[in-house]
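Only one protein chain is missing; all other protein chains are in place.
Take a look at subunit A:
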């Protein structure tokens, strides 16, 4: 983008020779540095920015480490969608350019990358990221640097429950609806279960998601025995001890919010040792593993997709849009799109909708960063399967799809049947309420009020 670099307070510069002479070299250098940095961050102060040559979007995703199983598909989806947008003329006639950065090295590195994207690359927006820690770090940064930021994939509900931000928005759900909808589905599908065990990865997501599930469970079905709480290390490849323990305990239900290679290994090893025959599994992230684990994941277990998305969604708002995305993605990357590709699509669609809203509000004039950020608040935009609304607190309201695995001849991996799409507002904590407090107010009647399941249609 060709930014007009306007010193914010030109009139405050010394205007007579004696004053100039009294300025030391050190003070001059410091002043110049200050003016330079203000100028770099000063685009928001412009009353009427010119239409840029291109829209630069910084995208933080995992390109290395175990989470690259989501991060790389996310990048691929971004590349495909940016290409499609540019072929269609861009946004407001301006082409887009993604600049990818790796979340792999950790949160400190990411914070540096965020600042670099704003100060050196001068990006117009940032999509960040997959890691909840990165989202918690960059939400305050977005306000500090006044750069619109979309939290495109991270799950922690704490971002908007613990803070208020002007420039950070999430065009997708958070952990609370993702986990609560799986619990509600379980309570409806298997109402008589008496014991449960959890096997989650030993890091923030594994612990937080269990807190959400357990709190909801204690409220909606008190008295269920927690047979075991197992938290193998993140990145574990061998679950044999945990599986033996579960085989001996025989809990009615095994919950695991594990993902990626860890989940693949857990599913395969559980299948090898026939644990699926003894317990019903609830795997809220298993949609992303289906193609890889194939029929190692047997029929009759509950799975989710972290939102209202799946390439075989039972009731997409625009079936042609979903089919085109799935087909294009498959052709280009030789795999079915998983949930992180849908989350990336939601970020891209939200960006497009917000620009169009801001442009319309100014009668076609190019929006400032502040005007663009304001356009995200209350924004409604299409996803690949339905519609999403960004609430006044910045949190997206996204429905949740949960189903039960079934094997068919059409696919070499299980698909979902008895699918339920939970309306977002029934499973998301209201604005201003903390999830764990809200979960304690739930009533068992909500289990009966959930929508009817839809069977898989071959």
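One rule holds for everything that comes next: a contact is a pair of C-beta atoms (placed from the backbone, for glycine too) under 8 Å apart; a residue touches a chain by one contact, two chains touch by 3 or more; residues count from 1.
One rule holds in what follows: contacts and distances are computed from a predicted model.
Report the protein name recorded by UniProt for the chain absent from the figure; options are "Signal recognition particle receptor subunit beta, a GTPase", "Multiple resistance and pH homeostasis protein A", "Carbon monoxide dehydrogenase" or "Branched-chain amino acid ABC transporter permease".
Per the UniProt record, that chain is "Branched-chain amino acid ABC transporter permease".
Which of A:247, A:299, A:317 or A:370 sits in contact with the chain that's absent?
Result: among the candidates, A:247 touches the missing chain.
Of A:95, A:188 or A:273, which residue touches the hidden chain?
Going through A:95, A:188 or A:273 one by one, A:273 is the residue touching the chain not shown.
Given the contact definition stated above, which residue among A:171, A:232, A:251 or A:367 touches the chain not shown here?
Reading the full complex, the residue touching the unseen chain is A:232.
In terms of residues, what is the contact footprint of the unshown chain on subunit A?
63-66, 68-69, 71-72, 104, 202, 228-233, 235, 237-238, 240-242, 244-245, 247-248, 260-262, 264-265, 268-269, 272-274, 292, 335
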